[in-house]
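As structure tokens, the structure follows; a few thoughts come after it.
The complex is shown incomplete by one protein chain, all other protein chains being positioned as in the whole.
To keep things simple, chains are lettered A and B as they appear, and every chain counts its residues starting from 1.
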Amino acid sequence: MHIDAELIWHNDFTSPTFDAAIIPGGFSFGDHLRAGIIAAASPATEIVRKLADDGKPVLGICNGFQILIEAGLLPGALLRNSSLKFVCKWMNLQIKNNDSAFTCKFERASTARMPIAHNEGRFFAEEEVLNRLEAEGKVVMTYAGENPTGTSRGITAISNKDGNVVGMMPHPERASDSSLGGTDGLKVFESMVEWARC
Amino acid sequence: MNQTFPIEIIISNKPQARDPEGETIARDLMHKAGYDCVKDVRTGKLLLAKIEARDEEEAKSKVLAMCNDLRLYNPIAHTITIRARN
Partner (left out) sequence: MLVGDLQTTLTPEELEYGRRHLGREPNALEWAMIDAEWSEHCSYKSSKTILTQLPTTGKRVLLGPGFDSGVVDIGDGYVLSLHIESHNHPSAIEPYGGAATGIGGVVRDILCMGNTPIALLDSLRFGDITKSDHSKWIMKHVIRGIADYGNCIGVPTVAGEVEFDECFEANCLVDVACLGVGRKDELLLAQATHPGDSVYLIGGSTGRDGIHGSTFASRTLTADSESDRSAVQIPDPFTKKLIMEATLESNNAGLLRGCKDLGGGGLATGLSEIADKGGTGLDIQLETIPIREADMTPIEILISESQERMLLVTKQGTEQVLHDIMRKYGVSFARIATVTSTGTISILNHGKLIASLPTSFLANAPIIQRNSRIPQLRKPTPPLKQPIDIHQTLLALLASPTITSKEWVYRQYDHEVGIRTVAKPGEADAAVMKLPNGKLAAIKVDGNSRLCNLDPYIGAASVLAECCRNVIAVGAEPIAFLDHCQFGDPNDEEIFWSFSTTVKALADFAKAASIPCVGGKVSFYNQDEVRRTAIKSSPVLSVLGLIEQPEHVTKIAFKDEDDSVISIGPTEAEMGGSEFNHLLGIGDGEVPRLDFELEIETQRSVLECIRKGLVTACHDCSKGGIGAGLARMAVAGNRGAKIDLRKSGRNLADHELLFSESNSRFLLTTNKPTELIQYLSTRGIPSADVGRVTSDALLVKMSSTDLVWSVDALRDAYCNSLQRILEPWQK
């Protein structure tokens, strides 16, 4: 799979002539105050917002998910893990919904294995919001079995109403090489290519 | 007769120690968005404990003793402020 990609510096705003955007994981601004809050105010976030509004695929991975929430592009909040510790572990995931830009290449209700690595991964929203997300099929992935962070209803990836913006705590880019533990993550990127074509 | 007093415990880095989190919030969030009026930001952790005691003074001194005993803060790096919430 070959995709032309450009790295955009957080302080830059350029005209968004892209087909998709990925906000990767990391520790933007040291996770100070709240993970993702400072980065969400960056000029580059506006590129992401424009692409999201245009229906293009936008993926936030881990810290990227936190940034999408702080930027108002996804609902809910990501709180500190209930164990109060960072967790780095390969997890079994269930694909709840394959209508999104990043899961359309998965079989519905299939399982996948990808690693998580974060301090603040406990998804939280009011009960009515969680009910709505589930009813509308906006819960994209949950943990299958063990819930390592105490996240509500095992939720580990959600999408927006149109399914083009997805935030996920697991790292698909770390599950794209069999020598590193598995290749289930590749389907996330294959889905993006498929969606962008349609 | 014992009453219950809400006591605030604020733990933060000592004044002469750097506070990288406060610096980042001031510089990269507040100043970047134009809030020049902000001269300095320090961060801390707030605990609000309801303490049973005869009076407010006793409540505060019980809390101070407990903070020292349990190492709620490290006197090498942190400072604590204990005050009654009104």
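In this section, a residue touches a chain if its C-beta (ideal position, glycine included) is under 8 Å from a C-beta of that chain, and two chains touch if they have at least 3 such contacts.
Only a predicted model underlies this, so the values are computations on that prediction, with no experimental measurement involved.
Colleague: With respect to the chain omitted from the figure, which of A:S83, A:S110 or A:N131 is a touching residue?
Modeller: A:S83
Colleague: Which residue from A:G30, A:G55 or A:G145 sits in contact with the chain not drawn here?
Modeller: Reading the full complex, the residue touching the unseen chain is A:G30.
Colleague: Using the document's definition of touch, tell me which of A:K96, A:R122, A:H171 or A:K187 contacts the absent chain.
Modeller: If we include the chain that is not displayed, A:H171 is the one touching it.
Colleague: Could you list which residues of subunit A touch the chain missing from the display?
Modeller: Listed in rising order, the touching residues are 9, 25-27, 29-32, 83, 85-89, 115, 117, 119, 171, 173-174, 177, 179-181.
Colleague: Taking the full complex into account, what residues of subunit B touch the chain not shown?
Modeller: 13-14, 16-20, 24, 27-28, 71, 74-77
Keep this in mind: only the chains that are shown with their structure count from here on.
Colleague: Please give the residue numbers of subunit A that touch subunit B in the complex, ascending.
Modeller: Residues in contact with subunit B: 29-30, 32-33, 37-38, 41.
Colleague: For subunit B, which residues count as touching subunit A in their complex?
Modeller: 20-21, 24-25, 28-29, 32-33, 43
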